[in-house]
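Removed: one protein chain of the complex. Kept in place: all other protein chains.
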Amino acid sequence: MAVDFNSIIHVGLNHYLILSAVLFSIGVLGVLMRRNAIVILMSIELMLNAVNLVFVAFSKYNQNIDGQIMVFFVMTIAAAEAAVGLAIAVAIYKRFKEVNISRFENLKG
Amino acid sequence: MLGITPEDMLFHTFAGIATIGAILVVLVRNPIYSALFLALTMCVLGAIFFTLEAYFVSVAQITVYAGAVMVLFVMVLMLFDLKHEHEDIFRITPLNLSKILAVAVMCGFLVGTGWLAVSAVNGNPGAHVAPQTVAQDLEKKELPNELPAKQTHINPDEDFTNAEDAALIDEAKKEEVVLPDPNVVASTSDAEFGSTVSLSRRLFSKYVFAFEAVSLLLLVAIVGAVALAKSKGGTHHGG
Partner (left out) sequence: MSTSLLISVLLLSPLVGFLINGLFVKQNNKNYKLAGFIATLASTVSFVCAALLYCQLLKLEPQARKIHEVFFNWINVADFKANMGFMVDPINAIMIMIITGVGSLIHLYSVGYMSHDAKPAKFFAYLNLFLFNMLILVLGDNLLVMFVGWEGVGLCSYLLIGFWFQDPEKAAAGMKAFITNRIGDAGFLLGLFLIFTTFGTIDFQELAKITYQTDMGWGALTLATLFLFVGATGKSAQIPLYVWLPDAMAGPTPVSALIHAATMVTAGIYMIVRLNFMFVAAPNTMMIIACVGAATALFAATIGLFQYDIKKILAYSTVSQLGFMFLAVGVGAFGAGLFHLMTHAFFKALMFLGAGSVIHGMHEEQDVRKMGGLAKKMPITYITFLVGWLAIIGTPLFSGFFSKDEILWKAYSSPLGSKALWVVGVLAAMCTAFYMTRLMALTFWGKSRVNASVHVHESPLVMTIPLIILAILSLVGGWVGIPAVIGEHFHIPNILEHWLHPVIAEVSGHGSHLEEWLTMGASVCLAALSAGTAYYLYVKRPELTAVKPNLKAVHNIIHNKYFVDEAYFATIIKPLVQLSRGLWAFVDVKIVDRTTYLITDFVKGTGNGLRLMTNGNVQQYALYIIFGIVVSLAFVFMR
């Protein structure tokens, strides 16, 4: 199998896409496997960051500033979402004294 | 030796740190360590943004994400007493394995789709394409897989002892260097790609409605967060 070493080293758009995909997948794994609600929120933030990376990369390669505008908005919304999510987590902790989501299965059935 | 440039080195380093940081976010048990590793990943991503000429976004990433959001996370984590948390994500159950498998497959598909998309537009994944201007139609131009060259590299091995050239260089040095006037605001066409000026010009013309809507959303989020987290009696009744 002929691996073009030059194309691996020499950074192009594909590299950013691969990095973003990897970060995104790690974030998804975090969401699926961790049971602490806060850590899940953090994994979501990781996923959003991966997406931001894609936007910026494409923005650079198409020389179109709109991609960075999108990043601007994603960041804003992610921050808002983190704030509200953490507020909910605080409320839950106050009530139940824990944030382990495996204890909250009231939607069963 | 291999044609490896400093930019490539930077990218690979940062990418490696980001990946390791991300993996550790998911793997460590203590959630505060998770938060700190996430902050690290975010800072590294900010650096990557910087190399991608997205200067404003890069600073915003560090200021907002790593500086505000992660601090918020850490603060909330500090509020909780999480000593008796025993999470065990290393149990090898069929469910866990299926999760990892599914995510790996998804990652593979994502990478493959992106690769295919880029090469379909390009025709040749390794082609060097000259940088295009902003106004050009996306369909007409090819996706360059190269960093547009900003400056040519001076080969230090070249010999400059030619007298003719030395004279030319001396002459060039004597010429007045005109510095840009700091009082003149750069016009759109002069603004550098990715600078705050160009970003803000686009933001406040084409996307001003979204901008206003997002500000409204932030207001709603603030009110919501306060309402959700507040204790029963409010501040003047002492909980």
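Lettered A and B in written order, each chain numbered from 1.
We take it that a residue touches a chain if its C-beta (ideal position, glycine included) is under 8 Å from a C-beta of that chain, and two chains touch if they have at least 3 such contacts.
Computed from a predicted structure; not experimentally measured.
In the complete complex, the hidden chain is touched by one of B:M75, B:L97 or B:L116, namely B:L116. The set of chain A residues touching the chain not shown comprises 28, 31-33, 35, 101-102, 104-109. Although one chain is not shown, part of chain B still touches it, namely residues 98-99, 102-103, 105-106, 109-110, 112-113, 116.
FYI, only the chains that are shown with their structure count from here on.
Chain A and chain B have Cα centroids separated by 13 Å. Chain contact summary for the complex, chain B toward chain A: residues 2-5, 7-8, 11-12, 15, 18-19, 22-23, 25-26, 31, 34-35, 38, 41-42, 45, 48-49, 52-54, 56-57, 60-61, 64-65, 68-69, 72-73, 76-77, 79-80, 82, 85, 87, 89, 96, 99-100, 103-104, 106-107, 110-111, 114-115, 118, 125-126, 131-134, 136, 138, 141, 143-147, 193-194, 198-199, 202-203, 206-207, 210, 214, 217-218, 221-222, 224-226, 228-229, 231. On the chain A side of its complex with chain B, the touching residues are 4-7, 9-19, 21-30, 32-36, 38-39, 41-43, 45-46, 49, 52-53, 56-57, 59-66, 68-69, 71-73, 75-84, 86-91, 93-94, 98-100.
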